[in-house]
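Of the protein chains in this complex, one is absent; all others appear in place.
Labels A and B are assigned to the chains in the order they are written; within every chain, residues are numbered from 1.
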Amino acid sequence: MAQTPSQEIKNTTCYMCACRCGIRVHLRDGEVRYIDGNPEHPINEGVICAKGASGIMKQHSPARLTQPLRRKAGAERGDGEFEPISWEETFEILAERLGHIRETDPKRFALFTGRDQMQALTGLFAKQFGTPNYAAHGGFCSVNMAAGMIYTIGGSFWEFGGPDLERSKLFVMIGTAEDHHSNPLKVAISKFKRQGGRFISINPVRTGYSAIADEWVPIRPGTDGALLLALIHEIMSKGLYDRDFLVRYSNAGQLVNMDEDSDAFGMFLRSDAPPAEGCYDAQDQLWWDRKTGRPVQTHTPGADPYLLGEFTLKDGTRTKPAFQLLQDRVAEYTPEWAERITGISAEDIRRLAHEMGVTARDQRIELPIAWTDSWGEEHESVTGNPVSFHAMRGLAAHSNGFHTIRSLSILMSLLGTIDRPGGFRHKAPFPRPIPPCARTPKGPEGVQAGKPLDGMVLGWPADPDDLFVDDKGEPVRLDKAFSWEYPLAVHGMMHNAITNAWRGDPYPIDTLLIFMANMAWNSTMNTEEVRKMLNDKDDNGEYKIPFLVVADAFQSEMTAFADLILPDTTYLERHDVMSMLDRPISEFDGPVDSVRIPVVPPKGECKPFQEVLIELGSRLKLPAFVNDKGERKYRDYPDFVVNYETEPGSGIGFLAGWRGKGGEKSLRGEPNPNQWEMYAQNNCVFQYELPRSYQYMRNWNKGYLEWSQRNRITRFGEPILIHLYSEVLMKFRAAAQGKGPSRKAPAHLAKRVETFFDPLPFYYDPLEYQSTNKHTYPLAAITQRPMAMYHSWDSQNAWLRQIHAHNLLYVNARTAHAAGIQDEDWIWVESQWGRVRCMAKYSEAVEPGTVWTWNAIGKASGAWNLTPRANESRKGFLLNHLISEELPSDDGPISNSDPVTGQAAWYDVRVRIYKAEEGEPQETSPQFKPLKPYPGQSTRARVLNFFAGLGGKK
Amino acid sequence: MHPAFSVIFLTTLIGAGQGLFLALFGAESLGLLGVLPAPGSEFLALGSLIALIFLVLGLVASFFHLGRPERAWRTATKWRTSWLSREVIVLPAFMGVVFLYGVAHWFGFNPPLGTLAGGYPVLPTVLLGALGALLAIVLYITTAMIYACIKFLQEWHSPLTVVNYTVLGAASGFTLAAAYAAWAGAAGLVNFLVTVAIVLTVLGLATRAASLVRNSRIKAKSTLQTAIGVKHPKIQQKSQGFMGGSFNTREFFHHVSAAFLRGMKWVFLLAAFVIPAILLLVVLATRVDPTGVLIAAFVTQYLGLIAERWFFFAQANHPQNIYYQSVA
Partner (left out) sequence: MTQLALVIDLNVCVGCHACVTSCKEWNTSGDAGPLVDQNPYDADPTGTFFNRVQSFEVGEYPNTETVHFPKSCLHCEEPPCVPVCPTGASYKRESDGIVLVDYDKCIGCKYCSWACPYGVREVDAERKVMTKCTLCVDRIYNEELPEWDRKPACVRACPTNARLYGDIHDPESVVSKAIREAGGYQLMPEWGTKPANHYLPRRKTQVTIREDEVERADNPLKIDSQLPKPGQEEPSLDDVTSW
């Protein structure tokens, strides 16, 4: 047999998940024979994962869509009855409909995108179209993580920063199963462990990464806030915080106005210097200087602030340093208090706090790297405290997640671990000012017929005036993001888009375009009802959501509801960019962006969604896509990527590498016609390594900030102080209390905003717990990511589905026993909102008050072109049926989300479990009418004998 | 183990065929010694044919066990190390001898090749018969050793396996021979054959019971602890790594309940031993027409042996199964 490993190797970037590893695609006679990791790629250094190595089966999946499809006249949405139409007709339908909407009321067009990585383009399209109704998956994903950290330290985990495991000694991982940085994290954890680092995992469940932790700390879901606040309590009371770091780099010493009658109560005291303009923290706050015993401007040379104490200004204003307020706040958050909430013993909490504090303090790292801070002080070395953290949706996906994550950020700051070796490190374009500068329009006037949106589609409110609301304080956006209900919904709230559109609250829309999201299944809460909403009609027989377009590569549950399906290419068939304007793949040492270059031709009539947007943008004559004469400006997406500039002559485009006429410039520069070729020659990656002296302390690193300003990564080069105390939150609270100059919260939301916009973190039970009888629903139900599956989209993968063909509910053996449930019994899981039948699996690796399952393994019958007998739809189940997208409130339903950020509260649901009756069918419930294959889909092979290059047969 | 019907049929059919041949040759020899009335040539020829049919059927059955039967010839190459290879050599050799033995009798080709002390003639059929008998025994051993030599199948790894294959095969062969003799009207042989069949059946019951007792006391050498090398009294598999089954879950598990397994044990104990023994005794002790009873005895015993062989497989607990305990 042919020994030849391949005839040809092409480099591109994986997209079996959002991690974006570099891959080498080996082709034999044009057919993909083998995909392995590219050793020269900074993300994965040559390794690959289970999904990445199964990419071949994605190409051969019978679930692939191959031609544009239109719902058959008379067929119900959801039945999946389609007829093929041509692309030309598709574009005509879309251009006419969208053109009309744009000229009348652009907000009647909504564009929501799921697990995509092209917000740079989709966001641009929405803005150009002029609709405010755009968001990507962040709101239902992990916006709490982004917002909680960015509003505190100016950067975050996720794609924006992470633990420096190379130099860390103690690594604490909280609520993480797999995360976006899948391969790099695995590489790093392994090296870390082999270096003798100590790894602690805090998680109700012990699987995956947690399995190899040196210590597993099981915690009750939703209670990490209590744990973190108690850790802060202990660290502060033992003096284990890094004082020097806090004084200089955080607002710990800044004096807060304690004069309750004043409008400025809770705000920082400021010097008389004229207020500076711009999106950054002006350096005009005050310290109470220990040496002179007087208030001085912060960072006054020679001054050293009191961190604790209470002071009175000459004019009688009472004031306390932020640090004192923090201490006051955590006074009651003792380890004993936290023990009752978290289930972790007070003794363990103290031990953990001591371990963190002592490791940070006694194992300090010093690197001989000279640098200069923002106040001009020169440092001979970069120092760091080698305690690092990582956290993800275990914290984020709770309705108290924002404050929990702020607590974590504060803990990390107290330990002095922000952008220092061995601690947390940023990735470009972070750190950013707190909050970052982007703003949405501030009212309905930002949305005008025939015009682009007057502001960004998503932004970062710095005070109530930045909200996107009308005069009455009502939301302008369909999903109600940036309204008083969810003021800091910085990633939008996709999870409410369908329910709101269906209800016509705040208003009905016309066309909903869903790209790469399975909103009729796993990325929607309350799945059964939402599926009905998608098919619901008003009294006139008109659909409540009149026109539904779905752009997808596969026959997902969502496509079944479409009026029009746009078949997308796969990652091996298209150009893509991982842009600095979106979420690049930067490393700690500097910015990195990357591209995908097609290695095989598109299947059937599949068209990259990017091309669809460029075509539509051109037909609709959106300014960014046409020239002055209204003619199409870009041939295709690759051409767009090369030539598009954010503003004429800005030199900033989608890609940062090989700019300038001949590719001689980086980050900024004129378009380079050969940019793609240069990426192709360089492993599809552009990596910029910062000078060593710019690699650390970037919030306050003068050199770095100036470099970043010069390269227009940021507009302002001001230092980014850590917000232990959040004046931003205080401004919203003040507005809710009727104080201050800004907009005021509407009466019915004032109490809510006042409560949750606390400038210091506090603990509260997740909102759903508060409205659930804990005796009736004693268990918390959560999901986890399996490493070998990506959301719902790998069940069509013949290799991966053998690993996870169905899912079971893992229950602590003692809990199951108490409920009379045997291992692998069929059971019901029931929440307030619904119930699901599934199989139970005993486990010793789950906290007894928690049940869990792998996410999104269960499928609707016949979806993904699996047969209706497939395990996924017979035995597998979807937990989402139990989760509500709304919670009842006095003023009608309100989103089941974090009240600060609008983050979907997936992991708040409470359930009970009981045995299914004898004689009940041994299959999951609910069941849905089986989908049939769509036109153009290949038939399902009964046997696969894949052998690349020989027509699949040896 | 998952009981493979091809192998069950193979071993039981050839076992009976071997036994039948032993009975025929035994009868011939004792006839020559004058202990028994000498069986006729035709009787022996036809008997050999019946034995051959059993052997051929067994061989055919065995092909169903092979993924690539067209390459079966290759199996003869590794006789130095492989009992399977040895069986594959011995079986056709034995069949060849049975064939020649039958042919010799059929054509009456039996010129004395000399005389032994005591005046006994050296007959070609006797030589062939002796060779055949030897091969029959060797075949029992090679067949049994296929199973008995696998040391980690502890239920099989015992001399009892060889004894059982031999004794049970021979018992069924003698029962068959008795039925044949009755049917063929060789009345003088019936009682002898029935007697031996009873002895073998009772002996088989004893040796098979001994192996049941032995197996019930086996302490598995491999445990979850040795399988994954973790020393802790409480280990549970949560995932075997795949959910839709694999060769390893199909080949080595019987997928039936413990109760079914127990039931099968009683079925084979009754059908392979108790009932045939009673029927055989009835023939010895009463004056009923033996043909029908003996045929019934053989059929029961053969079906019993199928059950026995099924149980033999099902009871064997392969250590690999430790690795395949949980679908999740």
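Just so we're on the same page, contacts are C-beta pairs under 8 Å (C-beta built on N, C-alpha and C of every residue); 3 or more make two chains touch, one makes a residue touch a chain.
Remember, it's a predicted structure, so these values are computed and weren't measured experimentally.
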item	value
Chains in view that touch the one left out, judged over the entire complex	A, B
Residue in contact with the excluded chain [from A:R351, A:R835, A:K915 or A:K932]	A:R351
Residue among A:S843, A:N880, A:S895 or A:T924 touching the omitted chain	A:S843
Contact footprint on chain A, counting only the chain that is left out	1, 3-5, 28, 33-37, 39, 44, 46-54, 56, 62, 170, 182-183, 186-187, 189-191, 193-194, 196-199, 206-212, 214, 216, 218, 238-241, 243, 288, 290, 293, 306-311, 323, 351, 354-355, 357-359, 361-362, 787-788, 796, 798-803, 805, 812-814, 843-848, 865-867, 869-871, 874, 940-949, 952-954
For chain B, the residues touching the chain missing from this view	1, 65-69, 71-72, 74-78, 81-85, 88, 146, 149-153, 221-222, 224, 226-230, 232, 234-248, 251-252, 318-321, 323-324
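The criterion applied here is as follows: only the chains that are shown with their structure count from here on.
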item	value
Computed distance of Cα centres, chain B from chain A, in Å	68
Chain A residues touching chain B - in the complex, by the definition given at the top	802-806, 808, 841-845, 871
Chain A-touching residues of chain B, taken from the complex the two chains share	234, 236, 238, 241-244, 328
